[in-house]
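Note that one protein chain is taken out, while the other chains of the complex remain in position.
Take a look at chain A:
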Amino acid sequence: MIKVEKLTRNYKIPNNKGNFFVRLFNSRYKTITALNNVSFTISKGEKVAVLGLNGSGKSTLFKILTGIISPSSGSCKCLDYDPFNERKKYVKNIGVLFGQKTLLIPELSVYDCLKLYKAVYELKQKDIDYRLKIFDKHFGVEKLLHRIVRTLSLGERMKAEILMATIHDPLLFFFDEPTIGLDVQAKNAFKDFLLNYPFGSEKTVLITTHDISVIKEFATRILLLNNGKLVLDIKTKYLKDKFGFKKLVIDFKREPTKSIMENIKTFGCPIEKNKNKLIIKVPVNEKEKIETIKKKIVTDESIISFKVENMDYEETINWLMGEFYADVQKIS
């Protein structure tokens, strides 16, 4: 479905350092690498969340995969097309939604916009009617069809945007931070779509978002980018087993004593203290430490109970985007 090999994209940007007069007559540029040697394969039906901080290369990757820009080196094949060189044939099969770039024409009604898409994608009226029916069943767009685009609320507008991006029944979807800058209503409209649209096992979806609940409920795989490099590629079902922490929760009768605290600190794990409760975060790859900690402090009579909990999904993603990310950055 998507095969990316050693994809690199460089940008030449003006170098703003140096003397004004020197720069005036001799413009200087520096090259930044937005994507660096990225390789991966995505199979049909996968729902992939591409994560990373701002400037990590997510949008550049999407722009290459949608045929908007060309890679500096490396290759990429999507649906057996070269996205950039076979753009017109390729984009017939993809649906794209950019958070800050609208697909609608403000002066037209939603239905008139649909007519434009019907012409652009060479769709038949019966196909449009059929897809509208499906869409209406899930999202109730019927009442929006004859409204002028600029009179729509943000949530309604989001529904209309989604309708335009999907009306040609694409095989491959790209959603690039679709809910950025939107209000709760519009975010919910998008989430509703994502969770209820019949993507099935036929449609492949790539999404970049900072909304963890969307990733949690929708994505089957995560690609994590850092400084243009692919630093993690994992199926979400393995995420909690391989990354993050196990939480050792210890309840005390009273506040834990200094000596207990000192004892625990020797293991070098992050500790959260909440009155009579201690949460020790033991990295998944060092989980044998849990037993050692237990053995070391079990004799303390003030301990009521020990509990081992897994990090929940949101905590894991937050950890990935936070501490894991910081570690990766340190290494790179």
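Everything that follows uses one rule, which is that a contact is a pair of C-beta atoms (placed from the backbone, for glycine too) under 8 Å apart; a residue touches a chain by one contact, two chains touch by 3 or more; residues count from 1.
Going forward, contacts and distances are computed from a predicted model.
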{"item": "Missing subunit (named according to UniProt) among the choices \"ABC transporter permease\", \"Membrane protein, putative\", \"Cyclic GMP-AMP synthase\" or \"NADH-quinone oxidoreductase subunit H\"", "value": "\"Membrane protein, putative\""}
{"item": "Among A:Glu46, A:Glu156, A:Glu177 or A:Asp211, residue touching the chain not depicted", "value": "A:Glu177"}
{"item": "Sole residue of A:Asn26, A:Gln100 or A:Ser201 that reaches the chain not shown, by the stated touch rule", "value": "A:Gln100"}
{"item": "Residues from chain A at the interface with the omitted partner, ascending", "value": "11, 54, 58-59, 63, 66-70, 87-89, 91-92, 94, 96, 98-103, 105, 107-108, 112, 115-116, 118-122, 176-177, 180"}
